[in-house]
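Left out: one protein chain. Kept in place: all the others.
Let's look at subunit A:
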Amino acid sequence: MSIPQIDDKEITRELWQSRLPVRFILSDEDTTKVNRSESPEPLYLMLTRHIYFPCIVEKISRYYSNYFKGNLNDPTNNINLNNLWFEYESIPLKWHYPIGVLYDLYTSSLSTSSSHLPWQIIVHLSKFPESELIRFPDIECIESHYMTTLKEADALKHKGQIIGDMQKRDHKQLWNSLLQDKYEGFWNINMKLMAYTENLKYFRYIPFRIYILDKPFIQKLFSPYDVEHNKWLTLFDLLQYSLDHEVKCEKSSNEKKITNNNVEDYRVIIHGVEPPLNTPVQWLSEYFSHPDNFLHICLVENHTRR
């Protein structure tokens, strides 16, 4: 991308340090099975926006295990710490998405009040919705999910050449830096993934996912540079292309509900920030991607403008 600005690196540091206060409360149903005289107090945690809930789930299950001593193994109450999952506004949280993405998508789309902090999440210890949520029985599972997403991002950007040439210990360093909150350690390796290959000055395709409430995420192939017209494409171009493509597919298969493809009807949120729509998408990909190298873009429909 053109000339990198000296201060742009600071943006990645700001995003890295971004935190969300979360208040966890136990579901009413599971609270009735507590084996102590007092009910659990809410648990407050300050969480990094770009990590995943399964990374911190042990802390939460340890907290609740104190309230279920003795009856954890009782098969009649169905309480099982391995069945822990989270809910917000009756929606099971897809915890393989980064925490900040879930927050931006659901609180902006569902809540009417302007302040959602601390973000209040309901903890369940029974009735795991296995047809909706992926199970992460251990930390290796979420690590593998992260690596898989990162590999897909590199397949899009460089046909997988950079991640394929990396050492195993570099992969480990990325993940461990993420878990241990080490910005420098992460970016020392991640820099390599932001390089260009094949004599290009941009990525082959931009790894991105667009999230809209009540819809599966949208992912398309999108090149950041228009060779024919010799120009950089912007966030607006990416959104317009993706929504138009989506609508075209929906119409051709006669779907009842057609996605609104007017970009201006949406608030566009990445990392809790609303970047200008004329931002070149190559720049965004380099500076605004999550640690999995994807741009996770939340679109929140602006009902008042309809």
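We adopt the following convention: contacts are C-beta pairs under 8 Å (C-beta built on N, C-alpha and C of every residue); 3 or more make two chains touch, one makes a residue touch a chain; residues count from 1.
Just so it is clear, contacts and distances are computed from a predicted model.
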Undisplayed chain, where the name is taken from the UniProt record, one of "Ribonuclease H2 subunit B", "Ribosome associated DnaJ chaperone Zuotin", "Ubiquitin-like-conjugating enzyme ATG10" or "Ribosomal RNA-processing protein 42": "Ubiquitin-like-conjugating enzyme ATG10"
Hidden-chain contact residue, picked from the options A:7, A:140 or A:184: A:140
Among A:170, A:250, A:265 or A:301, the residue in touch with the chain that has been omitted: A:250
Chain not shown: contacting residue from A:90, A:131 or A:180: A:131
Contact set of subunit A toward the excluded chain (per top definition): 94, 96, 130-135, 137, 140-141, 143-145, 147-148, 151-152, 155-156, 160, 207, 216-217, 219-221, 246, 249-250, 252-253, 255
